[in-house]
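All protein chains but one are shown at their positions in the complex.
A and B label the chains in the order they appear, each numbered from 1.
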Amino acid sequence: MSDAKPLELHHERLFPADSASRDLARALYARVADAAIISPHGHTDPAWFAEDTPFKDALSLLVLPDHYLVRMLYSRGVALNELGVCPPGELPEVTPREGWRCFARHYYLFRGTPSRLWLDSTFAEVFGIDRVLDEQSADHYFDHIQACLAEPGFRPRALLDRFNIDFIATTEHALDSLTHHQTLTSAGLSGRVTTTFRPDDVLDPDVSGFADNIERLGEMTGEAVDGFQPYLQALRRRRADFRALGATATDHGPPSPMTACLSTAVAQTLFDKCRRGAASGLERAQFRGHMLTEMARMSLDDGLVMQIHPGSRRNHNSWLFDKFGPDMGADIPMRVDYCDSLQPLLNAVGNEPGLELIVFTLDESNYTRELAPLAGHYPALRLGPPWWFHDSPEGMLRFRRATTETAGFYNTAGFNDDTRAFFSIPARHDMARRIDARFLAEWVVEGRISESDAQDLIQELTTGLVTEAYRLDKRPSGQFARAAG
Amino acid sequence: MSDAKPLELHHERLFPADSASRDLARALYARVADAAIISPHGHTDPAWFAEDTPFKDALSLLVLPDHYLVRMLYSRGVALNELGVCPPGELPEVTPREGWRCFARHYYLFRGTPSRLWLDSTFAEVFGIDRVLDEQSADHYFDHIQACLAEPGFRPRALLDRFNIDFIATTEHALDSLTHHQTLTSAGLSGRVTTTFRPDDVLDPDVSGFADNIERLGEMTGEAVDGFQPYLQALRRRRADFRALGATATDHGPPSPMTACLSTAVAQTLFDKCRRGAASGLERAQFRGHMLTEMARMSLDDGLVMQIHPGSRRNHNSWLFDKFGPDMGADIPMRVDYCDSLQPLLNAVGNEPGLELIVFTLDESNYTRELAPLAGHYPALRLGPPWWFHDSPEGMLRFRRATTETAGFYNTAGFNDDTRAFFSIPARHDMARRIDARFLAEWVVEGRISESDAQDLIQELTTGLVTEAYRLDKRPSGQFARAAG
Partner (left out) sequence: MSDAKPLELHHERLFPADSASRDLARALYARVADAAIISPHGHTDPAWFAEDTPFKDALSLLVLPDHYLVRMLYSRGVALNELGVCPPGELPEVTPREGWRCFARHYYLFRGTPSRLWLDSTFAEVFGIDRVLDEQSADHYFDHIQACLAEPGFRPRALLDRFNIDFIATTEHALDSLTHHQTLTSAGLSGRVTTTFRPDDVLDPDVSGFADNIERLGEMTGEAVDGFQPYLQALRRRRADFRALGATATDHGPPSPMTACLSTAVAQTLFDKCRRGAASGLERAQFRGHMLTEMARMSLDDGLVMQIHPGSRRNHNSWLFDKFGPDMGADIPMRVDYCDSLQPLLNAVGNEPGLELIVFTLDESNYTRELAPLAGHYPALRLGPPWWFHDSPEGMLRFRRATTETAGFYNTAGFNDDTRAFFSIPARHDMARRIDARFLAEWVVEGRISESDAQDLIQELTTGLVTEAYRLDKRPSGQFARAAG
């Protein structure tokens, strides 16, 4: 086809324009380009790795589960049914091929977005495609990807090797059966594919079914959860269950970073009211905030790294939520405060060097004002990498430029991809490495760090800090376990 | 005069320093440098085009109506009377020439501001002046401009041609007589110079004279506005009046983006209280917020594009307002929220691809946190270009860098100049085109978009998106009407 546009990845993509900076960025990047991937926070499905069955087709693999893509198409008037998105329990109105064609026809909408960069990398480097995706090439893409997915080399475990993933954490709620991770443990993979303890379902009174969830927690742990102390004990047991399967971290997604440090008597009272559905909005928020402090205390005891991802107004679009459910790309960040919000927790445990508390933000106005000063003071606190909408070239550059001068590099936690899009993981880590190399190169050329420091730092930002922050060097194996080939 | 400083416009102004990026920016800019101007939102006076009388003098044309200039001079201690600014109903204390000299003497204060770039462009390219404005050249400027303004080629309609303006919208309040636009329609110019429906005077209970305005609205539309439904009907009629004269859009300037979606019964009650002056501050805000939702519903019916320009604390300086009135450069932006504020309206009509809702901001902290995620999800929503204080090189770059990765290019609405400074319009559009070319060039050189995509995008950002967003291709003529020469 003579007018097919070639798909060519720019070898020096994301590097600075200036040649001195670019040369140095290239050299720094080369030091880590092939480093193994460490992915300590994400949302891949453990069933993939436990069952190792082939992926189905391009649409269900690459488009439908990716709310970055669905929301953008929807925002420009693409009807969800044309894409093959359907309400739970219903059947799609189009075939996967038809949905893929719709995606291809609108692929131009992603110009300038990180999704475009990740997808083009995936198309070229994972699938070996050499044409740009558009209406003309849609069928070629669909067929070629279909053929690839049928090959053994495109099964999940094989891709773990091909993608050079040394460690990947999934995320499970407190009440998850953990079946897949048990399978992975039996297969000797628990040091490589690991769960993360995400207990919002049993900590946040605003979660639907909270009281029932507490009951279920009691059943799973054999604790009669009839009071606050047994509730804490049940949580400790559940954390131990996750640790037994290799978990090194917990994760928390409260709407705001508000924390509290209540007396046991008050906590007991709120616990009772929350279970009975009798707590006010403020009381529910206080309970949720207090439980973050309790989680931090438990982390001090059991060594699990604690992550907080606050600040998203979930399911902003009521009509969409009622029809299609959550995770449709309608979660909107909101303004949050960290200075006052984190103070109760930090006053309780922030001076403990034995605690690793990694905080993320969707509100970048806090980088210089609150987060970098907090991380640059409290021993327990680190800044997580730019999250979600900010996991992008500009987002990463804003993060480094805003936080480094106050918090330094060493109060950060390396990169994590936070994704359910498994095939994009190599591209995402590659983007982070390129941007870090670029950032360091620019600062060397501007005489702000020495070249030898930059050589150390690119290693730290790629491997050192994430290993330290998530305590991966303290895992039982002491080594990154590799799946049998 | 041997020490006169030459006024030389830098041919590559606003392009990036790096030569590869600059070369590409130059090439992209060349594709749109001569494109016709489309100005879908602004504040020029329709009387100029209806009556086509000559402009008076440099001071009253270029300085006095421009609050960007007056405020800056005032901020550095220039007394307003020395400039020729006087309270309403009083006579100026200085002649236009004396006021102009005062301006020239302080022209250095504008170094680094967009006003300086616009004015220098206007001086050089519209008036053909080749010396920098300062105390020495003040009289030369005044005389030269005076001579120009006496020429036929400097009359408003001739300038529409000379400036290559294909479309320009003025802004009139709901109670405006629209006389000038009727004249323009009779002259066959309504497809080129058009009004915009700006109904704050009859929607915002905090506007002085609100109840009287409602009465007047009733009289103008023949509706007995004694209840909420007739009030809505009167608004529909007024919108139809504007549409009949070519309007393609409405504009709304509430203090905050707060919206509401009330029951008809509650809206009726608030309407009555607001008219009687019996509504509380919160009730007035709720009514104002609900009326935004009603306007959005009417836009769905009649196809007018809806613009919201929120977040300015008007008339911050009480003494100045009491003495000189509004629009003296004392409007100060304030922190606003979009996530929660827009939710009621968006939940009512945000899923309608048939609605065009263009939102602006003076609070840039919302770009990445709220506005790009909202625009990157809701079909009805687009982001307006950087507004007012942010209509500047840095402001435009911040906008693109902050919004593109999440909202893409296609959820934006092109450029608009939003100005009453008619002579600056070519310079303002030129600045936007240069900055867009620069931004795209930088991203091509950094491997973030392809060069062929950038070639498409510079057309989209200059002409395509503004035409689509303001539905200018749907105007009755189907073509841009040109005034008879």
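We take it that a residue touches a chain if its C-beta (ideal position, glycine included) is under 8 Å from a C-beta of that chain, and two chains touch if they have at least 3 such contacts.
Everything quoted here is computed from the prediction, not taken from an experiment.
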Touch with the missing chain holds, among A:P16, A:P333 or A:P393, for A:P16
Checked against the full complex, the residue among B:D363, B:E405 or B:E460 that touches the missing chain is B:D363
On chain B, the omitted chain is touched by residues 5, 9-18, 71-72, 74-77, 108-114, 117, 132, 313, 316-320, 329-335, 362-365, 389-390, 392-395
Residues of chain A touching the missing chain are 16, 18, 20-21, 337, 339-340, 343, 346-347, 350-351, 353, 365, 368-370, 372-379, 381, 401-402, 404-411, 442-443, 445-450, 452-453, 456-457
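Convention: only the chains that are shown with their structure count from here on.
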Per the C-alpha centroid definition, the whole-Å distance linking chain A and chain B comes out as 40
